[in-house]
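Coming up: chain A.
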Amino acid sequence: MSLVILILILLGGGLLAIFAQRMNEDMPRWVSLATIVLALVYLLGVVSNLPVEPLTIADAGSSWLIHLKLEWIPRFGISFELAMDGLSLLLVVLTLLLGLIAVSSSWSEINFKQGLFQANLLWTLAGVTGVFLAMDLFLFFLFWEVMLIPMYLLIAIWGHENKAYAAMKFFIFTQFSGLLMLISIVILAWQASLANGSYSYSYFDLLGTTLNAKLEFWVMLGFFLAFTVKLPSFPFHTWLPDAHTQAPTAGSVLLAGILLKTGAYGLLRICIPLFPNASMEFAPIAMALGAAGVIYGAVLAFAQSDFKRLVAYSSVSHMGFVLLGLYAWNTLALQGAVMQMVAHGVSTAALFMMAGAIQQRLHTRDMHKMGGLWHNAPRMGACALFFALASLGLPGLGNFVAEFLVLIGLFAVQPWITAVAALGMVGAAIYALWMMQLAFQGKPIENREFADFGRREMATMAAMMVALVWLGLYPQPVLDIAQPVLDSLQNIVPSLVSEAPTADIAGVNL
Partner candidate 1 sequence: MGGLQIPLEHVQVLAALLFSCGFLGLMLRRNIIFMLMSLEVMLNAAALAFVAAGARWGQADGQIIFLLILAVAAAEISVGLGLVLQIQRRFKTLDMDTANRLRG
Partner candidate 2 sequence: MNAADFYSLAPLLILAGGATILMLQIAFRRDIKLTSALTVATLVAAAFSIIGADDNVPRFVTPLLRADHLALVFSGLFCLAAAVTSILSIDYLRQRGDEPEEFFLLLILSTLGACVLAYAAHLASLLLGLELMSISLYALIAYPDKTKLPLEAAIKYLVLSGAATATMLFGFALLYGTTGTMQFAAMGDQLVDAHAGSAVLLVAAVMVVSGLGFKLSLVPFHMWTPDVYDGAPAPVTGFLASVSKAAVFVALLRWFLASDLFRFDILIDSISLLAIFSMLAGNILALLQSNIKRMLAYSSIAHMGYLVIILVVGSNMDNRALAIEAGMYYLIAYTVTTIAAFGLLTLLSSEGHHRENVQLHDVSGLFWHQPLYASLMMVALLSLAGIPLTAGFIAKFYLISAAVSDFRWVLLGSLVVGSGIGIYYYLRVIFYMTRKVEEHNNNPVAPGGWLVKAVSCALIASILLLGTVPQPLMEYLRSILQVVN
């Protein structure tokens, strides 16, 4: 029940925020802040007094902490099934924390319909939380789609100059791919029902369904597309720069911080375990896409002059690593991918908040109109520097651990792709430092009014810095939480790629 309550808290908070505005303009902010904190506290409370012995569901590994299953639409064997294991816990906590960041970043930025804004923000959080917890594919799809609507409204109502286009593009890309996934889900469930006589959409019942190779491939493709569009992976990423650029700061923070992670989560939890054979067949292509994304994102990030757009493309590049890690499918790479989800969530959120702060002060995102900001705002400059270094993968910060793990894991299975992807590290250096140069270094513009970060902003930034350093120097707790999950997943799917790279290397004659 606790998980339902968690989601209800967020939904209820949204309603409360709307009504809170009736009383007082600033009320909604406080409401949503309180709501998220409450949810966080509640979750941690629940987790802290869990039975030490994790419960086992079906034969899906024993890494589950909480499991709830209620009848919903027995006609189709659809049930309201939520479950949480280490991975979901990790991502839900990340979601809530970034929710706090988002609220903070919207604090002084949003003045129009404060209440509705906060409500949409909270509902997005609720939707994402649902995605991370839902264990019934129908329910999963429901959350998957529903979280888009408040996000759409965030962009469409509070977005910037070109919001109509961006919001529409975002919604159509995700919706259309979602439709494909829906059909895949239905086909899968139908096939399963033919096999074992009764309809069920439960993840645990569908695990291990055997389809004929051709069908399995197409069904897998449906899921893969839905998830890689959200991730986003190379050819399907074009919605992301527009959406990020046009969204209000909080929106960008949520998008980059958590919505993208739902795609990665879906691949890790659903797409690969449900269709091991098809995924194995597909892994090389997926990895190629990942590598392409890493390079392409880096190059285009360098090409941008719009601060937010640059950061958006850097996300494309970083999520490429996630795709690589997932399809390498060995413990190191998977840990790397999970780590990247968390670390990228934090670092990119920070950069978007930075962009938002600058736009709020200068009313432009064009970096050529900036320059020398360090002179006006050294604190902001220092923060920007820190997160730029984080996103170029400076050792000692979370992103490095993530990327290094992904690559070292990947190298064992695909040395050549690894070599290509590693070039992304150079690309990252180029665009991150270029951003620093354009925005913060160079000649400061004469007599420009530019306020440095205030207390609230500094506090938020400091929190994220600490988080990144912690992830970078002592990631073990995170790794330990994720480990059992990854083990059980690897029990379900032993390995995707045939491991024979050493011969591959040794074959090179010098």
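Selection rule, in plain terms: all candidates are chains of the complex that A comes from, given by their letters.
We take it that a contact is a pair of C-beta atoms (placed from the backbone, for glycine too) under 8 Å apart; a residue touches a chain by one contact, two chains touch by 3 or more; residues count from 1.
Since the structure is predicted, the reported quantities are computational estimates derived from the model, not experimental observations.
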Candidate from 1 or 2 that touches chain A, complex-wide: 2
Residues on chain A engaged by candidate 2 in the complex (per definition of touch): 72-76, 112-113, 141-142, 145-146, 149, 152-153, 156-157, 164, 167-168, 171-172, 175-176, 179-180, 182-183, 186-187, 190
